[in-house]
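The structure under discussion is supplied below as structure tokens; questions concerning it will follow.
Yeah, one chain of the complex is gone here, protein chain that is, but the others are all in their spots.
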Amino acid sequence: MAESKPRMIFLGPQHPGAPGNVAFKVWLKGEKVVKAELVPGFLHRGFEKMMENRWWEVDVVLSPRYCVEDPDNFELAYVLAVEDLFGVEAPEKAKVVRTIVAEMSRIQSHLFWLMHMGGATGARYIPGWAMAAREEILKWYDYVTGHRIYHHYMTPGGIRWNIPKDFKEVTLRALNKVMPIVKDIEDAFINNRILRARTEGIGVVKGYVAVQLNATGPTLRAAGIKYDVRKVDPYEAYRDVDFEIPTGTEGDAHDRIVVRIREIYQSKRIIEQLVERVKPEDLNYRVKMPLLPPPSLPWPAVARHGEGMSRVEAARGEAMVHVVGIKDRKPYRVKLITPSMPLLTTVMDYIIEHEDITIADLPIIVMSLDPCPPDIDR
Amino acid sequence: MSVAEGHAEGKDEVLELIRRSLPPGKFKEVVATRWPRRYIVFIDAWALRPVMEALKVAGFDRFIAIEAIDWYNIEPVFELLYYVESVKLGGPLVIVRTKIPRNNPEIDTIRDIYPLAHWQEIENYEFFGIRFRGHPDLRLWILEDNWEGPPPLRKDFDTVKYVLETYYGGKKWERPVKRREPPPPRGEE
Partner (left out) sequence: MALKALLLGMKYLFRKPYTMLVPEKEPPMTTERTRGRHLLDMSKCVGCRMCQMVCPADAIKMYKVEGDFKRNPKKIFPGIDFNRCTFCALCVEVCPTGALSMTDITGWYMTTTDTRTNLRSPYDLAAELAKNEKPDFRITITKQTFLYQTKKKG
């Protein structure tokens, strides 16, 4: 037994323990995981090239589609980058509404992840509850933006439609339906002894190591590092909103779960503050965009070309969009920088190297990192 | 909008820190951009490794991504952008920009300085064909098993045409499909 060679198996892409469209080559020695290698590319659609072939404002339709679970934060990133390039500033109302939509997206993304987490740990009641709560937010999205999953509600220069008349009531009603379910999940799942036994002390990424592994998002914060782009580089309406950054202490899988649940409460707090500030009567929600990006001033490296950049905190971590425009209707280059790649490569490798992981722990660790594999492929 | 029309009023401590900590003679210029707390370092390709090492020592600890821009018609170069941010200093972002010739795209690897760079370099290898000197594992990773052809994100390569010819038999977005018959109405035998 002792001299047996590691045996390679595939985990995913069609496996309830795999986080979506991604596979792992897992080398096993008995039950112990020796090495896991990521096999991405099952959902590669070439977004960066596609966006180079479409107009600036049409690319908004593509921009949320590389992450199903958290579309609006990525849409916001693209819209902000284009606004930055064109030198257009969205009206105050549009900024607030976009922030609300992005925070709703964060809540529904975390609820979607709770479903996965319940599935990975075998708690079969959790997926139903979490999806029911997410459904309320999807209904809210349908009411406000017109679609359930990909909303295309933002556009460079503002939002595409005015908010409905009873926006405030509808938003608060949706939150009031979601929050009791989140509370129930917290009581029945997060503080559950079985879940604690399965997740505590597993997948530890603690302290400054997380930064060295280039991790981001809740994984970084669960490691105890208070770092959130919404605070360090505020965009949109986050400047004058009061909220906290939840952090963990141990950096294990359970801490990551707790951090995400607490982020849901913080998002609720943000939305409740912002919803007071938008008025449906205010019709100044969209400014007209010029067709072409303005000719740029010369600057040291590449003259004649303008660039726009944005940096947002998506549900999984820091996301950036960098657009380069020559004087054209189409972008010259769009670079989508997404948060999931470090989670499944460097962080996974570190965990497997430093801990004794069995095959039963692997889905829990992968899910607690909450990757969104499509944004690795793009 | 130009990027470098800085907000130069007042003394910028992070800018001073970057200037101080980079090895002299190895970089061309450090500028503050019009975005607050984002800086650009222009370097030559040979100086990449010393500059990245110095940045890591100076506290820019979280590596974000490598971006490649193909300035095909405008200038025969690939421009590489290395995004690094500092968690220690509370969020400033540095973009290290360099150019490599388009006909011989080669640059040193930094995979031992930042671990994520290993995977980012593979990504840039498969999408742009940039070779990273000293990287042991350059291969198709995201495009594995799905692609035979030149690097797809280069500007001189018509990806859509290639895909239509290779994978769709020359037809535009239509594979030769069999029409399905509509299902019979329910309850009928």
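Note that the chains are named A and B in the order they appear, and that numbering of residues resets to 1 at the start of each chain.
Going forward, contacts are C-beta pairs under 8 Å (C-beta built on N, C-alpha and C of every residue); 3 or more make two chains touch, one makes a residue touch a chain.
Given the structure is predicted, the values throughout are model-derived calculations rather than measurements.
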Given A:K93, A:R106, A:H152 or A:R378, the one touching the chain that is not displayed: A:H152
Absent-chain contact - pick from A:V61, A:L292 or A:A360: A:V61
Among A:V34, A:V88, A:A188 or A:I245, residue touching the chain not depicted: A:A188
From A:D142, A:E169, A:E200 or A:D282, residue that would touch the chain that is not displayed: A:D142
Contacting the left-out chain in the complete assembly, out of A:I9, A:A132 or A:A360: A:A132
Positions on chain A contacted by the hidden chain, ascending: 54-55, 57-59, 61-62, 125, 128-129, 132, 135, 139, 142-147, 150, 152, 160-161, 164, 184, 187-189, 191-194
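Please note the rule applied: only the chains that are shown with their structure count from here on.
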Centroid distance [mean C-alpha coordinates] between chain B and chain A, Å: 21
Residue ranges of chain A in contact with chain B within the complex: 39-41, 44, 46, 48-49, 53, 84-87, 208, 211-214, 216, 220, 225, 227, 229, 232-233, 294, 296-302, 304-309, 311, 318, 320, 322, 324, 326, 332-333, 335, 337, 341-342, 345-346, 376-377
Parts of chain B lying in touch with chain A, wherever the complex brings them together: 1-5, 28-29, 31, 35-38, 40, 42, 61-65, 67, 69-71, 74-75, 79, 81, 83, 85, 87-88, 90-91, 93, 97, 99, 114-116, 118-120, 127, 141-146, 152-153, 159-160
